[in-house]
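Every protein chain of the complex appears in place save one, which is left out.
Up next is chain A:
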């Protein structure tokens, strides 16, 4: 399964300044929690704190196909092939 991930609010600095990446999964069933775990492993270790402390950093908004993940089950939301997930940080100056 392919999942497209894009980063906003400055989170691209955690992922080699890439604003968008594609993740490949072997499994047939993928949920948001799996995406977050995968991102944790590929995140620049020096910048991990911007993205994940003991959980996805509170203050990072998550969209699934451009809709608020709170409409689904957040970490438990099931994903489909070619879904787009967006992480937008709000933790910076205005």
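Brief remarks on what is shown
The working rule: a residue touches a chain if its C-beta (ideal position, glycine included) is under 8 Å from a C-beta of that chain, and two chains touch if they have at least 3 such contacts; residues count from 1.
As a working rule, contacts and distances are computed from a predicted model.
For the chain that is left out, the UniProt protein name among "Serine/threonine-protein phosphatase 2A 55 kDa regulatory subunit B", "Glyoxylate reductase/hydroxypyruvate reductase", "Cytoplasmic tRNA 2-thiolation protein 1" or "Calcineurin B homologous protein 3" is "Cytoplasmic tRNA 2-thiolation protein 1".
Hidden from this view is one chain, which touches chain A at 8-10, 13, 50, 57-59, 61, 63, 66-68, 70-71, 88-94.
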